[in-house]
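What you see is the complex with one protein chain gone and the rest in place.
What follows is subunit A.
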Amino acid sequence: MLNLLSAGSNAQGQLGNSTIDDSHTFRACSFAGSLPETLPPSVTNVIDVTNGSNHTLALLEVMIDGKKSTEVWGCGDGRKGQLGPIYKRRHTDQGSTTIFQNLAFADAFDKLGLGGYTITTIGTTWETSYLALQKLGKRDLIVSFGSNDFGDLGVGKDSGDKTVEKGLGIHVVNFSHIAVGGKSIRSAQSVTVEKLRTGQRHAIASLQVVWAGKEPMQILVGWGAFRHGQLGTVPPSSKPFLTSTISKSSPTTPLEPTYHSRPTLIMSLAAPSDFVTEYSLGIHHSVFLHASGHVSFRGSNRKNQTQGLDACRNICDIKCTWNGSYMLTKDNPPHVLSTGSNSHGQLGRAEDSSSWKVEVPIDEDSKAIRTLACGSEHSLVCVVNEQGDDEVWGWGWNEHGNLGVGHTLDAPAPLKMWPPAQLPENIEPHPVRNVWAGTGSSWILCGNTDGTVEKTTSM
């Protein structure tokens, strides 16, 4: 049976395990309407899991009446509307829920004229959530809901503007004003959202834009906090690297804007070899992996999080923690490279080592790193061991037991997280289908879908 497990910080029930206690070991998540500690029987895959501050979104692939579609479920803090309007009402009446609820956007989408769209992608900043939507024959869309403290909603409204809370609180992020080479996205023939990635307070979407008679272009647009250059532009008046002096005359009026409240152009790429194949966002930096295997970046290097990245080659995946950058190499077997803050052992290697290589104890002949996931200040890899079984290893900040190894000590070198010495009941530890790392939390999807799916589809 397929199981989603979580460990770590849980003050608002964001682990979805029926409690509000931190979990120092992996426990199965529960979903409303299904048996405890199981996924709904219609679920055939968990496509993505993402955390904001105290809320979680999960994008589920479901098979209902022989038809495949997606659903978004969520748990934890929904007070700012970051889990959608239905959950917010429920939260107001009954408090946060500690098991996943179907966020059931269909009615809201109908009211907004977005009926028939499929949710393809999820994302979260601190207290804000995003969905990318697709419908045959239409341009792809991104909708946002939740807090707008740093212009997170991307709708051109300041953080103090309460009109964003009116109605359903779901907003369509508009890109049509962005222009490349004198042509605006408004005039394009098609717009596809390739990816949506989010940091703590900023979001970046990669779009494939086709103008009539032209080859597709890749356009990256971003919004939210930009003061450290994480969206590629720093306003001339800001002082990004100065620590403010706190004085008796502490500011009582709002400070100058530190965010873009609507999408701004980060880069536009015409040559497929330059296209960004993966990218990731920290707090104050953003990193981009190009098809050629080289890396570019925007934003702060205050914690060495972008230092030397431009010299990296032969990279096949890239991820950010809040203050670090992590890369998977194309070597055989692959290696993980790390740079950035090491205040809690996040680098997974000696800080002064000549190599950036994280010491994942893999046997070069038989183990291979499959997946790299980075959370707020910890990282995970999924590896295949000598027996061909999957294992999950992790390192870094572990104050909330977010590595799931039964204690809360930071791990300056990788620890084996999964399978644990004592398996939770009724859990098939293999195969590990995916791993995710969030805000002080870790997530594992494991087991087989066989049987459960057949039963559902035969009904």
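The rule we apply is simple: contacts are C-beta pairs under 8 Å (C-beta built on N, C-alpha and C of every residue); 3 or more make two chains touch, one makes a residue touch a chain; residues count from 1.
Keep this in mind: contacts and distances are computed from a predicted model.
A.B. asks: From the list "DPH-type MB domain-containing protein", "Proteasome subunit beta", "Glucose-induced degradation protein 4 homolog isoform X1" or "Gaa1p", give the UniProt name belonging to the chain omitted from this structure.
C.D. replies: Cross-referencing UniProt, the chain left out corresponds to "DPH-type MB domain-containing protein".
A.B. asks: So one chain is hidden, and I want to know which residue out of A:Asn17, A:Ser30, A:Gln200 or A:Asn342 touches that hidden chain in the complete assembly.
C.D. replies: The one listed residue touching the chain not shown is A:Gln200.
A.B. asks: Of the residues listed, A:Tyr87, A:Phe105 or A:Trp126, which one is in contact with the missing chain?
C.D. replies: Considering the complete complex, A:Trp126 is the one touching the chain left out.
A.B. asks: Among A:Arg227, A:His335 or A:Arg433, which residue is in touch with the absent chain?
C.D. replies: Only one of A:Arg227, A:His335 or A:Arg433 touches the chain omitted from view, namely A:Arg227.
A.B. asks: Give me the subunit A residues in contact with the hidden chain, please.
C.D. replies: 8-9, 11-12, 14, 51-54, 126, 149-150, 159, 200, 225, 227, 238, 242-244, 246, 248, 250-252, 254-255, 258, 322, 343, 376-377, 397, 399-400, 439-440
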